[in-house]
Structures are given as structure tokens and as C-alpha cells.
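Removed from the display is one protein chain of the complex; every other protein chain stays in position.
Just so it is clear, A, B and C label the chains in written order, and each chain counts residues from 1 on its own.
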Amino acid sequence: MTTVWVPGDAAAVSVGADEVAAAFEAGGAIVRRNGSRGMLWLEPLVEVETDTGREGYANVRPTDVEAILAGTASGLGDLDRHPWLAGQQRVTFARVGVIDPQDIAAYEAHGGWAGLRRALGMSAADVVAEVTESGLRGRGGAGFPAGIKWKTVSESDADLKFVCCNFDEGDSGTFADRMLVEGDPFTLIEGMAIAAYAVGAAEGYIYVRSEYPHAITALRRAIETAYTHGYLGHDVAGSGMSFDLHVRVGAGAYICGEESSMLESLEGKRGEVRAKPPIPAISGLFGRPTLVNNVLSLAAVPMILADGGQAYAALGTGRSRGTQVFQLAGNIAQGGIVEVPFGITLGELVNDFGAGTLTGRPVRAVQVGGPLGAYLPPDQFGLPMDYEAFAEAGAMVGHGGIVVFDDSVDMARMARFAFEFCAAESCGKCTPCRIGSVRGVETMDRVIAGDDPHGNLALIDDLCNTMTKGSLCAMGGLTPMPVQSAIRHWPEDFIADGHASEEARP
Amino acid sequence: MEDSLTTTAGTPRAPRVRAIAEQHLDLRGPLLPILHEVVAEFGHVDRSDVETIADVLNLSVAEVHGVVSFYTDFRTEPPAAHHVALCRGEACQAVGAQALFEEVTAQHRDSSTVEVHEVFCLGNCALGPSGTIDGRLRGRLNAESVSTAVAR
Amino acid sequence: MTTYAPEPDLGTPLGQGADVTVTVDGHTVTVPGGTSVMRAAAEAGVSIPKLCATDSLSAFGSCRMCVVEIDGARGTPASCTTPCTPDMVVSTQTEQVTEIRRGIVELYLSDHPADCDGCARGNCEMQGLARDLGASTVRYGFGQRHTTDLPDDSNPYFDYDPAACIVCSRCVRACSDIQGTFALTVEGRGFDSRITPGGTDFLSSECVSCGACVQACPTDALVEKSLVSLGMPTRSVDTTCAYCGVGCSFRAEVSEGGDVVRMVPSKAGGANEGHSCVKGRFAFGYASHQDRQLKPMVREKITDEWRVVSWEEAIAKVATGFKSIQEAHGRGAIGGISSSRCTNEEVYVVQKMVRAAFGNNNVDTCARVCHSPTGYGLNQAFGTSAGTQDFKSVESADVVLLIGANPTDAHPVFASRLKRRLRQGAQILVADPRRIDLVRSPHIEAAHHLPVLPGSNVAFVNAMAHTIVTEELHDLEFLSSRCENVEGYLEFIVRPENSPEETAAITGIDAETLRSAARLYAGADNAAIYYGLGVTEHSQGSTMVMGMANLAMITGNLGREGVGVNPLRGQNNVQGSCDMGSFPHEFPGYRHVSRDDVRGTYEALWGLTLDAEPGLRIPNMFDAAITGSFRGLFVQGEDIAQSDPNTQHVEAALRAMDLVVVQDLFLNETARFAHVFLPGTSFLEKDGTFTNAERRINRVRPVFESKTGKSEWEVICEISTALGYHMAYESAANIMDEIAATTPTFAGVSFERLDRDGSLQWPVNEAAPDGTPTMHVGQFVRGLGHLSETVYVATTERSTRRFPLILTTGRILTQYNVGAQTRRTPNQTWHPEDVLEIHPADAHMRGITSGDLVELSSRVGTTTLRAQVSDRMPAGVVYTTFHHPVTGANVVTTENSDWATNCPEYKVTAVEVGVANSRGSTGLHTLREPIR
Partner (left out) sequence: MTAHQQPVLPPEIRMGNDIARQFAHLPEREAAEMIATHLEKFWEKRMLRHLLTIADPENPDIDPLLIHAVSCLTVDDVDHEELLEPSGG
């Protein structure tokens, strides 16, 4: 009988993968569900096991199943050799799309648990040192060196410490966390167990947004399996270490992706941002020292421990070490996951991997790093993906999401949307964000309506200054970034005469 | 409304909510899991549920009320029969989500059986416009495919 | 009296770490580590703009007005949430931060009523900042408002206008962090965020109207109704609350027209540190109530109409009347009762009048009926008649054993302090028949509720001690070095009859629960006992006080912060009235009248010979009146006909007397039996001192002139003089000087000193020049602490077939004692009548449902009130308050009293309850007869 792999990933399912799987079963095939290979424009992307490899079939519909099983359909060849994948360096995503995400034996066969085993044989301090050596920086967006955070938590003295995984992936244009968890959940579990060991935490929480029901199910199943196999619980991998891991579901609040607001939410409170200090590493969840890392940060840890920090640090550029999982989204011909070392240029990602826009029209703008990230024009495509280089360009790498727009985009509308999104998702604690976001929408409406556009853009500039410098967290502090970058690069969209006034130019 | 006092099975609501809350008492910070379960079972959080949960968790009514009102998932009115949530995030906007949202909203503006909401990102940003229809994630949506799915 | 200026707000509390030195705008300042940059700046005299910060709350960081620049630091951090680090250099007034502040104020103003310049408060912090920053224009035009909700005027004392609210959360945080009620929250999020008392209006919410939110509000959103109606105050007077024994310090803020606009709790107040409750904060209107009787009145017989007379005539009548009684019936036929509502100085002159002018020791005080067993018991055990700690001490307690007290209702400001400590992790054991709020309320849960049956306290405390001793959890070192009668006591307490198992049937407390509670108490680093009238108002009230003292001694929980035995005094000056010698056997400072040295002091100073024999206590006076040997009584500020037990007996005694003189604010129940009524002064007219439950002597200052034309002490002096003993003082300060000169524990007290230092806790003398927050450090006042063998003796008051239930009494938050004050304020809104709480099973058995009128009968009387079925009650026990004369709960209480002090056994009365109309009653009334 033929074995076929049909992705169970939410993206694949959203375009009919479940129906395709059912059709294969009806057709007598053995159906196995993998994660997505990340070549999302090809979903549902079905793979048929052959003697020479896994033959791929793109955009499969139930009606195509008969031909595929009969061997009469045209395929993509062995997927592992597909240039789009071959051009990547998958470290964190190495197993995603390859194995059955719930098959713990397959996980181990593909190198799983090696990092944890090695870590458990080391001192906690050495584990922290290994992470420090890897140069890993927080993948959630802020890019804070993971080793420093781990060290702070490990050195905080407390009866109880926590490890929290921020899986509140709310930025539009990002989906890497979700795909990792749906495609290879044990990697995250292993990363959290290593982190818990390193910092001395006995409990872990994964805060997942409720918009990710597939991931929640996958994670819960995998955690149960990990308990059954002794990788969680009172004796992790026979080491005597105790670590309990819980999944907590958010409730529709973007701000809960901000770490302190996530902690408030985990405590069962309104997800309002906390003022810092104290930092969570010293006083976090329920006032205890808490390590908060993003999914991809924690998912990078097993490899760092398995292969050594140096191996990871060997990848990348400047102070941006290792790989980043970029996500190509929006109006893009070849959208999906591209895991490559830092240093690749924005243009290579958009044009080479992404193959330009889906509509075939010219690219006009790219937003990098989510709704709080800057809009960049194609003339900046030479920028290397590097935290510092982006910061210098008034932009940010963030979580590695890249959203492409063609030339039909109205950048004034997008700038307005940035304020609108902030108004909808602000926690409301600090004044610049709470009131400023709404005033931003109103003022931008006047600009769009042609009502004293110069004066109102000057007001927007003042507002952006107040929000940037006055806000409590990145929500209010960075909302000006898309707004001001749009005004800077596309003034013609804001002013009928095509020129924003000098004073309005940030 | 009938379901504010009784479950669909006809059992009184308050004891059931109390039982749900009590089942979560061993969790740290159990309020959100409890509210999720109440919404899953009853479709919304009623004022009486707020009082019951506050009592079980030994919180003030005001605190629970504040939490319920913060999160969009914890709706306080019963849901319509069909629920469409369309993504208005930038990635989906890049492929026409704004027009889709406006069209579908207009189509169901006066409907008592279909409610349309905006969401910001469902993590399906390469296959937009995305949305959920009665809880199921769908990609590459257009007005026609939304209508077909709602009718199903 | 000072002209009006709000109390300065330094932004955030001080830190508690080791000192750090920083430079703010060129000023160098040293502050404790952990102190915010904002506070350090304030300490250096630099004011940083702020809206969400206030020094009574920890920093929140939401308004962002307080941004500053710090050398070497990125960006513009908020100074409220940034702690000082050594050698930090801060700039608070740069162009950059001013620009940010202007931008924020412009945002605030864009969401604020355009007419807010005219807001009642007049000191709106937001408007002030806008003016200071020159940010009055709003360029955003006519935009959305965060709310269109209408003002909520449901609370009788303050209004909430959401439109004026800047959502700084100070009110929410004050309600949770200071008051501990958590009645306020933010609703919605982002721009829609608005403050709400839980999604309803204030009156129907969980709000207890403590005023902390109003106090915290920086705008006109939460504002006193009185401020709206009377306008801004023009001057203020620092004084002390006249309600419970917590003794909160307030600033009375007064309008141009002389009306008190509001009472603002003082941050400098040692007892309250800026907090307040619904009574002290708002319920002061009685002082100007139309019911106040402002002129002296006399009548020949109590059935006659009152006749308004001059002070001279009234005083002459008092003097003539008392003299003729003494001539006919002897020196001991008259006496006086002083009031715990009055100042130390007023109480002192009353006892002096009795001892010097009456020539006897027939002086007593209303503390007789509340805390006299505290005096007896603590004196026996420790050698002085006072609580061992200050209130602040609770902040160091790890386990609190609360017995027979309901602080959230009766001592709310202390309760807030206690709850804060509990939220920090301290544990509480609640011994009370009722499930009071401290057993379980938001964020507070008692480790154990010990539902001790009324009358069984001593058995309970002995079982606690038995467990501790037999499980060897006692502190032998403390016992051997600091206590006496150790062997005798230990031999007694280990007897099987004191075990939890043996006493369970008496106390109603499960033995294992009690053992667990005892272990918790004994195992704590610091365990403190707090108690109230649920301890004292029993036939073994004094024994129980000694039992608690034993418990503290055997565990070594005395003589330091966080421990002790602490009475929660009922009235503002219970401690003081006892201190001032208004007991029939004691001179000021708890010195027996038989002591020649003490008598000698007063005899020399007063120029006469004093009686060396104890006089009559209040109940003895009543008994003697009925037998005819006691015929004249002066009563100051105590409504004995309502507050004392067995009303019929009290009334019979009053009727039997030839001359009853009442000095009070109102024509109270006792005045129905009076021949002379002398108008009294409210605390807003008094000049003097009150001493609170922590022995803290606080100044009471006149806010306006006496409405009667005289101070109460002046009236007493005039009566005394008319009686033939010349008494005169220049001022209240002069009286305190005499107290200090004659009372060793008050040696260092003077008005001058108090005005300078704020308050002092006695003893204040050479050994303790700055007062004594914690007593018995190192050794007890009496030397060794005395362990008494506290044998449990059951009360004679038992439930019978005819009276199968036990009635116990207490207070409720919004009313106070006999209600004379609070009933004359909008506090009536919350508690318009006394209700009888009854367990569902007892109610069901009698066909009673909530709201029914029921008849409550004991062997001495019957009254009618409304029932409230409540599972807070244990089966077999009913409960009511005694705030309303129309109920007259004391119609049913009996003549039983504490064996040692005759403090009435209010807490145990065998009763029966039945639906009223089934017995032919028709409505809410008492069986008390009209005078005519």
C-alpha cells in the first residue's frame, strides 16, 4: 500500500488538507500527517513515499487523489531536493514537515532529546554558558541576548521559579511559532525542559493565543506523550529533575504578547503591561523569578545543546548569530517559511525565495517585523537581515515576518491602520498609547480627507514623538514606526500635491 | 434569555458554573481557563457567572468583571448561530482583506443568524485573506467562498 | 488652624534599602535604596509632574507625565518606576521631557470635558499641570471620548463622573492596595478603558465607601458631594476622628462659611496613615444636625415639658439638686458617669468633680460596659491596663489570632492594615461564632475559622494553650525568664479537661481544627492576638483576657513588634477614659484609691481629703437606685438607657432617682428620664486629646466655636464650683498639664509636645521620652508576667426549652454604637434598621424567611425586628446590632455580667424567635413604654 503524507498544519488544513487526507484514505492509501514544509503557496502539498524519496504534489484537491495514487499525476520530484528547501539552512525547522509531529519515536530518531540529555549531564551553569556562547538572541522581536536572561533567572534565589514560553504570536505576517509547534512540538518541550534545568525552574507555562486551536491541540497531545515517556514530570529523562509543563490559552488580546502583560494574563488578570523594573527574571510570574522566551528562542535550544553553542554561533552575521526563521507573507508569490542564517538580504528573501508578488505587479512596500515594524521600499532591499543594520535603518527585524504589498497599496491607509490596530489592541494602561492611538486615527483621517494635511501631519509627528518617548511598552512606543516610515518613504500618499511638508518629515 | 439560567441540558446554570470553577481551583491563576470553559459551554459569560466565579476564586466581582471585559474572547452576549471572523491584519490586507471584510459585513449587517467580526491575524498570512467560519480556519477566502461556507 | 493647602504629595513611598545618593537637577539628595527617582526629587525639593503617582500607593507608571532624563540611560524613563541607583544624575526639566509632557497633557485634554476649568475640586492635578506646562490648546479637534457614561451619584457622599476621569487607576489601586476591598476595576481596554465599581453603580457595588478612591482621585471624577455643594475649603484643622478606637487623624477642611466641607485622612496620622472609613471620612454631619440640642433645659418631673434656661440656672439647679440629695441621703447617694466619647481632659475633670466635689468615688465610665475586663485582665497578667502594641506592629505579624472582633465592620482602618498584611502572606485564625468577612473575602482566607460558641471562650483559649504545652510547642526560655506561676499554670493547663477533645462539646470547635490552629499560632515567628468585645462582654470576660495573655506568654509572643495582646477598643477614647481615672476604684494611671501616696498627691494638689474606698460601678449605681440609696446621677455622653443591658432595669433605676443630669449632643433615650439637660459639644468643637487603642494620644482641635457657648470641661468646672469645690482651668492644655504632673505614665505629655510631634504613645516619661509603641520589652510593667489558672466556668445563661437560641450582638460598618451620630447622617442608606441574623435551619424550623418581622424574646424582655436568614450564623445562635433605639436590642439582654468587673454579658442571652404577626404584633415597634 502507498504511504502518503498530508500536512496537518493549520495553513494546509485551511485550504483543504483534511479533505485531501480523507480522499487518500478512501482511496486505500496509508495516510500520515506531517507538519508543513513551509512552502505554503503549494498547500495542500502532498508527499508520496517512493523508493527514491518523498515525491511532492502541489495544490492537491480531493479530485487529484486518484491520479496521484495511479501515478499519473505530475509531481515536484523528491521534495528534499527542491531548490526552495535546499537553499535554506533548517536548524530549528529541521524536522518540521518531515516527521509526524506526534511520533515521539520519530522525534528521537531525528535527533530529538539529544540536547536535553547532554544538558542534564552538565551543570546548570554550564548549560547557561552554552546558551550564552551560542549568541542566541530573543526571537520574539526584541533580540535580547538569551544567555544574559537565563543567567539572571538562574542566579535569582527563590523557592519557586518559572519558565514561560511566549507563544502569543500575534503579529500579522508571522506564523513560524505556530508551524514549529504544529510540526514539531517536542522541540519546544525539549527546549523548555533544558531551560528549566538551566535556571532551576520547576514549572513551565506555554501561553498560546486562542486564535491557534490546532497548535493548542498539538501541544497538549505532545505534552501528554512527553509525560508518558518521562520527559516531563517528577523525573525528567531519569535525571531526578522535576518539571511540569502547562498550556495556557490567551483570550483575544494582542498585547498579551508583551511579556509582562502575558504574565498578568497567566496570573488570571487583565493583560495590562507592567512597569519595569522589576524585570521578570527577578520578579515575574506570581512575583517569582521567571524566564520568558519566545517559541523560536526555546526551540533553538535543543540544537544548541546537542551540537554546542559554537556550532550555532558559527552561523549568522555581526551580533545576529544563528539562523532566523523568516516568514514570507501577504501579497507574495511563494509565501512560507525560510530558515537561513542572519545576513541574507531583504531583497533575496522577497524576490528570490518569494518570487515577487502574487498579483505579479511590482512590489511597492514591505513591512518587516509585524504591525509595529517599519514599511520599507524596494530601494532598501539591499539591507541585510541583522538586528543592528535594521535598527540603523529605522526598522526592525522583529519576529522575522515579512509582509509584501504590491503597487496598489495606499500607504496613508496603512499608516492609519497602524494607529487603528494600536487603538484596538492597546491595553489602555499608559496614556500615550491609550489616547494617542485614537487621536492618531482621527488625525490621519483628516490627512486622508485632505483637511489641512500639512498641519495634521505635523501634529502626527508630535504625536509620534509623544508615543515613541512616552509609552510604557513597545505597543505605543513602536506604533509610530510603521506610521513614520510610511510618511517618510511614500509622502505622495499623504499629501495631494505629492510632497509632505519638510517639518512633517520625520 | 433561557441559556442565561440553564444549560442546554436544562440543568441550572449557576451550579454548573460553580462546578467548572471548582474544577480549576488547583491551577495557578485559574480565571482565564475557567472563563474559556464557561464560554465553550454556554456561549458567553453571564453577569451571574461573574458573581459565581468571583465567589469560588475569592476574588471581588469587580476584578472578574474587569478581566472579562478586557479579553475579546469572553463575550457577554449569547452568540448568533453562525460566526464569521475575518482577518484584517496587514498580510491579509495586502491581498484584499479590507474589501472582503467590508463586503461580508455589509452582507450580514441585518442578520440575526450570522455575526461578522474582525480579527487581527490567524497565523495564515501566506494564504490570505484568512478567516474562521464557525470556528474553522480557512485561507484564500473571497466573498463567494465565505457565503458557501456559511451556508454549509 | 491653617489656611487651605492640600497635603503635599511626594509621589511614591520611600524605599527601604541602604541609602543611595543621587543628583537631581543639581541637588544632591540621599534616600533609602529602592526609592524612586520621583520621590528622591521631591525630597530634594524638585517637583516632577505626575498624575498616576501618589505617595500612598506604589508606583504604577501609566500616565508617563513624570518622564526624566538620566545620564547614561537610554530614552526617557518614568521617574516614578525608576529606582535610584548610586550616583545617578537626573534631569527633570529638559526640553525633551517638557515636550513629552506637553504632548501627554494635550492628549488628556482632548478626552476631557471642555468646561473642566470650573470643576468643583479646584485643585485638579491635571488642570494644574496643563497650566504649568502652558499646554492649554488641543490640536486634535473634536474627537471620540473614552466614555459617554453619565455621572453616578448613587453614593450618598460622593459622585463619580466618568467623563472627567483620566483612567489613572489611582482609585482602583487605592481600593485594592489601601482599603483591600477590590471594588473598583478598569472595564474594557485601550481607549475604551473606564473605571467602574464592577459594572454596576457605586451604591449597589462591593464599595464600602471608605473614601480612599475619592482621596486618590487627581481630578474631579470622584468628588465629595459636599465639595460640590459647599465649594472649595478655605482653611483646615488637624484633628482626630470621634468614632472607633482606631483614632484616625483627619484634616477637617472648612469653607468660607464655616462649614466642614470634608474630612481628609492625614498621611501623618500614626493610626491611619492617610486612610479612613465611611464613618470618619463622611459621617460627620451629625455635628451640625438640626436634632442637636444647643441650650440647657430643666424640668421638675420627667413627665413635664422641658424648659430652656440659661447656663447659670441649669448649673444652679444641678448643684442645688445634688447638694440636697447628699444632705438627705448621704455623700454616697450621687455619682457620675464619664464618656469614652469625650476628651481626656473632659473625662479627667468629671472624675475630679466626683472625687472632689461629690466627695465620693462613685465615678464610672462607659468602658465599664465594653472593655473593663481588658483593664482587669491585662493588669493582672502584665501590670498595666493597655494593649501591648501599636497598630503598625501588625505589619510584622506572621500569624494573627483574631478573637471576638469584627474589624472590617468595627475597626475598618485597622482591618485594611491587617488585610494588607494577610495579602502579603501572613495567616489569620478567626475565633468567632459568625463567619465574619475576615474568614473569607476577596484575597483573604483564614487558615481556620474557629466558630467558638458564645460563652465558651475560656474553654477555647485553654484548649489552645493545652495543645501548645502538651505538644511541647511552648517557649520555656521565655517562661522561665519572664513569667511567674509557671509551674502552677502548666500543671493546670495540661489537665485533660482542657484538651481540645474534652472542650469540643463546649466550644463547638472540632478538636483537630483547634490543634491545627494552636500549632500555627505557636509555630509562628511572630504571632499576635487581636480581640474585641466578643472577648470582654462575657461572664468570664476578665478570665478570657488573662487566658489570652497566658497564650501569648507561653509562646513568648510579647515584647517586640508583630506580637502581643491587643484590644480593639470600641470608642474613640475608651483607652483614655480608663487612663483618666474614671473608675470607682482608681485614680488616673490605674492607681487604687486606697493608695495613700497617690491620694496624697491629689489631696495636696486639690486641697482636700479624698475617699480611700472604691465607689459604685454603673450597674451598682442602678441597683442602689432601685433600693433607694443612690438618688442623683450625672451622665456625660453615654446613652445608658439604650446601650446598657436589661433596659427595663436601667429605666427603673433612672425613674427612681431624684435628679438625673444628662450632658449630650442630642435628647437621647436617657434624657427621657433626665431633669436637667446640658448641651454637649461635638468633636468638631472640642479642644483636647483622645487616646486610641494603641495608647496613642492624639490632639482634637476645635474646627468651629462651641455651638453651646461653653466647653464641656468648663461646664463641669462650673458645676463643681457651684457645689462648693472651686475648679477652674485656663484651657484644656492646662488640664493636660495637671494630668501630666500627677500621672507618671503621662509625665512627658503636653499639648505643646503633641502639637510638635503629632502624637505620643504612653508611657511618656523619663524612661521613654518619645513614648512607647511596644510595651513590655525586656520585662513586664509588673516585673514578671503572671500566669493565671483560667478555669472555665460556664455562664448561668443557658439555652432552655423556652429560650432555645443564643443571641449575640455586634456592630455593622456604617452604623456606630447606639447610632446617635450615624443615624443622623446618610449612613442610614446602608443600614436603616437592625436586623436579626438567623441560621437557615433555625429560620426554617420557625417558618421565618428573610424580611419577616420577628419577635425576639428573652427572660427579661421582648422586641421586634426584621429577620435575615444567613448562613454566616451557626445553628442555634442569632445575632443583631444595637444601633437603633426603635429596636432596643438591650430590652432582651440580661443583668448577667463579668464576674470581676461587671461588664455586661451582652454576648450571651438565651432567646426565642418567632414570626411577629403570628403572635399578634402588628409592626416594627418596641415594647418600651412612653414616659407619659
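By our rule, a residue touches a chain if its C-beta (ideal position, glycine included) is under 8 Å from a C-beta of that chain, and two chains touch if they have at least 3 such contacts.
Because the structure is predicted, anything quoted here is derived from the model rather than measured.
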item: Displayed chains contacting the withheld chain; value: C
item: Residue, one of C:Arg131, C:Arg307 or C:His592, that touches the chain absent here; value: C:His592
item: Contacting the left-out chain in the complete assembly, out of C:Ala44, C:Leu378 or C:Ile838; value: C:Leu378
item: Touch criterion as defined above, residue of C:Thr76, C:Ser110 or C:Asn902 at the omitted chain; value: C:Asn902
item: Listed residues C:Val308, C:Ala612, C:Ala728 or C:Ala741, member touching the removed chain; value: C:Ala612
item: Missing-chain contacts mapped onto chain C; value: 332, 361-362, 367-368, 372, 374-380, 383-385, 539-540, 543, 578, 583-586, 589-592, 594-596, 612-617, 619-620, 623-624, 629, 648, 789, 791, 793, 796, 857-862, 891, 895-897, 899-902, 927
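Throughout what follows, only the chains that are shown with their structure count from here on.
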item: Between the pairs A-B and B-C, the one where more C-beta pairs touch; value: A-B
item: Centre distance in Å when chain A and chain C are each reduced to the mean of their C-alpha atoms; value: 58
item: For chain A paired with chain B, centre-to-centre distance based on mean C-alpha positions, whole Å; value: 24
item: Interface hub residues of chain A, defined as touching at least two other chains; value: 253, 270-272, 424-425, 427
item: Shared interface positions of chain C, touching two or more other chains; value: 185-186, 188-189
item: Footprint of chain A on chain C - complex, ascending; value: 59-65, 67, 75-76, 78, 80-83, 96, 99-100, 103-104, 107-108, 110-111, 139-141, 143-144, 146, 166-167, 169, 185-186, 188-193
item: Complex contact set, residues of chain A against chain C; value: 253, 255, 270-272, 275-277, 423-439, 442-443, 446, 459, 462-463, 465-466, 469-472
item: Of chain B, residues touching chain C in the complex; value: 47, 50, 54, 58-63, 65-66, 69-70
